[in-house]
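Just below is one structure, and these are the notes that go with it.
The complex appears here without one of its protein chains, the remainder shown in place.
Chain lettering (A, B and C) follows the sequence in which the chains are written, and residue indices restart at 1 in each chain.
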Amino acid sequence: MLQTAQRTAKSKTKKIAPPHERFLDAFRWMLLARTLEEKLVSLYRGGLITGGVYIGKGQEAVSVACGLFLQKDDIFAPLIRDQAGRSAFGEPLLDVTQTYLGSRQGPMRGRDGNIHRGRPQQNQLAMVSHLGAMISVTVGALMAKRFKGEKNFIGLACIGEGGMQTGSFHEGMNIAAVEQVPLVVVATNNHYAYSTPNDREFACHDLVDRAIGYGFEGYSVDGTDLSACLDVIGGAVKRARAGRPPQLVVASVLRLSGHGEHDDASYVTDDIKQEPFARDCLKVAEQMIIDLNLLDAETLAEWRKDAAAQVDEAIATAQKEAPPEGDKEDWCAVATRELVDSFE
Amino acid sequence: MLQTAQRTAKSKTKKIAPPHERFLDAFRWMLLARTLEEKLVSLYRGGLITGGVYIGKGQEAVSVACGLFLQKDDIFAPLIRDQAGRSAFGEPLLDVTQTYLGSRQGPMRGRDGNIHRGRPQQNQLAMVSHLGAMISVTVGALMAKRFKGEKNFIGLACIGEGGMQTGSFHEGMNIAAVEQVPLVVVATNNHYAYSTPNDREFACHDLVDRAIGYGFEGYSVDGTDLSACLDVIGGAVKRARAGRPPQLVVASVLRLSGHGEHDDASYVTDDIKQEPFARDCLKVAEQMIIDLNLLDAETLAEWRKDAAAQVDEAIATAQKEAPPEGDKEDWCAVATRELVDSFE
Amino acid sequence: MSITYLEAIREAQAKLLRDDERVFIYGQDVGGTFGGAFKATKGLAKEFPGRVLNTPISEDAIVGTAIGAAMQGMRPIVEMQFADFSSIALNQILNNAGTHYWRTNVPVPITVRLPSGGTKGSGPFHSQSMESIYAHYPGLIVMTPATVEDAYTMLIDAVAIDDPVIYCEHKYLYYHLKADKLPTEGLPMGRARIARQGRDLTIVTYSAMLHEAIAVAEQLASEGFEIEVVDLRSVKPLDTNTVLASVARTGRLLCVGESFPWGGATAEVISRVAAEGFHLLDAAPQRLNAKDTPIPYHPNLWSTHRPNAKEIARKARALLRE
Partner (left out) sequence: MSITYLEAIREAQAKLLRDDERVFIYGQDVGGTFGGAFKATKGLAKEFPGRVLNTPISEDAIVGTAIGAAMQGMRPIVEMQFADFSSIALNQILNNAGTHYWRTNVPVPITVRLPSGGTKGSGPFHSQSMESIYAHYPGLIVMTPATVEDAYTMLIDAVAIDDPVIYCEHKYLYYHLKADKLPTEGLPMGRARIARQGRDLTIVTYSAMLHEAIAVAEQLASEGFEIEVVDLRSVKPLDTNTVLASVARTGRLLCVGESFPWGGATAEVISRVAAEGFHLLDAAPQRLNAKDTPIPYHPNLWSTHRPNAKEIARKARALLRE
């Protein structure tokens, strides 16, 4: 049986852990994600996106750290607030805009939308909506790599504190530990599951205390502190890669948007908005950059402009692409063509 | 949020915690359960029971403690190894024999069999096979009592270490804590789920460490030590009744039978049979009674005879009763007769 | 004054909470100031303190809890956030709620509300119609109201009866459908309704497809055909007699449903009519369902995936020509 460790990483760093390049790199992905999502929101408001828009505002520091340490052959299972991590892992912006705008050329070809996208061939899993379900899928992908004799890979799966209450999450965590796969699970407690506050979600003192019960190593982190996120999540990735037991990181933030853009989040209390975890991680990181003089104002403005330009281009491209059409669609849900059950 | 406590109750007591009457009372139920189950096994071997026979050999001390402290208005959700607890809670022996022998007069009327019996009207829930599913059902029953303004009730649900790995168990535990119902969950780690040993079931160091992650108070107990079981489970019941958070007790034993009587358990290793938790709790308790001179040999013999007589009578009665018959059966799965969907 | 399908569901729940202290509502986001992903419980938590409760994301435990409470005399209403998520609760629904009365003689009066069916842009996991899965298993009543009035009275019926009820409410109808006022009484439970009279063809349908069928019937009326439309109201029990009586009048049957094509409600209707009303049929009975793929996100695909008025009309015309 395994030894388990459980420590709380120190957060609220006043300094940035080196290397500074890593911090800046991460910041730039966060900026890109924020810029993209703000643009998606305005498209949605303008009626140009059908269905929902779900953004990761306030969670970019956690998310970018999830994507940043992964290598091409690692498995990434992002969820709905992981634009920063997806981008850092290598998802092209065009995948996002094509999917949101329903282009036939996107990875989902109009068959699925918004955050339900992925490129499993490139190790970026396409989430199903049912929360918790992707943990065991990630475990299976890692087992396959082990079966095939690959080395040095890990998997990272994201979850919200709400999703941690699903049975599927529990079974996935436990089976990961039984199989001793190199898995990092990053749980973001953004204090709400849709409209439901923590006190109707769980009743333990600290969600990181679940780690020991699975035989995971558990760590907490202030999700508004980019440097801490890079440290703690980066450390978990490193330990998983080094063959330690599966790792759980629990990050604390506040969701700085509605659940989706249809939701005005009027149920979020004023009190909670005053909590330290309610800070905007992007602003905090930017302030740190300014305070430590890591970038000059022009470069920052340049990065912003560049992000906007990339986003605009991805949107413009996707908008030019043709939508799918019902009568031209290949209505076949199985890969084995001769086994299609044709009837009405 | 809740405070959680986690202690390991001292086991291997050389003395019996008072009152002795309680110990003897419990022992007598254990004896009855063992006698009954041995008889069921021989009926099964003789081809007189259809389907399976599942016994609680080696788990009677834990089980009896589950039933013994409950009052009539408490909710009891036993599982497959809980004959002792069921009897102590008030299940008539005839319910058991009628169900195993398929009498039309039993509580299940031949519709369900063996350990899938219960009397929900009398607060003894009838388990479904799907492990973990009865935890949340117990929570709901307790919520109903609270809604109705009842006082002083608790619920006790049993689970095996195998069932603890189900998603249903997780959701049930968590919702119990969120609802703060007076629930005691007694988990018996008998070191196997069917043929699967612990190391393919979970990878945490100690299952009681799951308590803190749910906001339960957690305790461990040596399940071969009746006195310890009465103490620890009795204590948990008392705390739940006093309004403390939900309670988890994890007992350690070895299953001293096959999974069911069709199973020769040849996969159980010789090594594990040498472990302290492999002791037969009934023998240990009897030795304690002899050592402490709590009963004389005649009384013990008398008790045995009485148990055998009760069992024989319950079997004889059930055997005389008519079985159900297909063409006389009321094939109607809904209570609202006018809504039966009749067709073929 | 006018009231929507969604408001009718809210009003029914308000009435139930008001009239029956055994009722409580349990589900994700139903409580607080929020009142549910679709606002079907808006305001109820405030009006009925402690009886409209938010839950963790734990569909299995939500239904399990409701089952336990129902055994102890309560009348819980469970809201699934989307029907699609009831897949997580399926075991509790089928194997626990569905078997309990048969096994123990103790009924389990829970009502599980499933916001069902497709809407634009909802995709594979927020669009499903699961009535056929629940109806396949014994022990459950499966309601599929298609009108504002039925949404109201059938929900009240659902809570009144002793059996577990799967109440499939269609999301597409939530805002689209309006009535002038709420009825005081509905049709008897388990009874289908002739939604429109005709003599040339019977279209049997339920839920949102009723309105497509009626639109087609009106369109075809201008072509000289009188189409009778039967609204099943509940797919289990399924009112075979009303269907057979209609087919006896028209001699032709088209059955339309929004769920997947293999098995399910339309197959069940056709099988019953074929077995018991074969001699009534003047032409081969036909059905129309969604396509046999997941439900697509893109509106262009979705509108082709689900049966639509154009397709129904095409099928109907072909049948009328036979």
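Remarks
Quick note on the criterion: a contact is a pair of C-beta atoms (placed from the backbone, for glycine too) under 8 Å apart; a residue touches a chain by one contact, two chains touch by 3 or more.
As the structure is a prediction and not an experimental result, all values here were calculated from the model.
Of the candidate positions C:103, C:171, C:233 or C:298, contact with the hidden chain is made by C:103. Touching the chain that is not shown, out of C:72, C:132 or C:202: C:132 (per the contact rule at the top). Only one residue from A:15, A:72 or A:148 touches the chain missing from this view: A:148.
Within the whole complex, the absent chain has one touching residue among A:118, A:182, A:218 or A:324, and that is A:118. If you put the missing chain back, the residues of subunit A touching it would be 75, 107-108, 111-112, 116, 118-121, 125-126, 128-130, 133-145, 147-148, 167-168, 171-172, 174-175, 178-179, 332-336, 338-344.
Contacts to the hidden chain, counted on subunit C, fall at residues 84, 87-88, 90-91, 94-95, 98-99, 102-103, 124-125, 132-133, 135-139, 236, 238, 259-260, 262-268, 270-271, 274-279, 281, 283-287, 291-294. What subunit B contributes to its contact with the hidden chain is residues 50-52, 102, 108, 110-114, 116, 128-131, 162-163, 165-168, 193-197, 200-202, 266-267, 323-327, 329, 331-333, 341, 343-344.
The rule is short, and it goes like this: only the chains that are shown with their structure count from here on.
On a Cα centroid basis, the chain most remote from subunit C in this structure is B. If you average the Cα atoms of subunit B and of subunit C, the two centres end up 40 Å apart. Mean C-alpha positions place subunit A and subunit C at a centre distance of 36 Å.
For subunit B, the set of residues that touch two or more other chains comprises 167-168, 171, 174, 178.
Shown for subunit C are the residues in touch with two or more other chains, namely 55-56, 58, 60-61.
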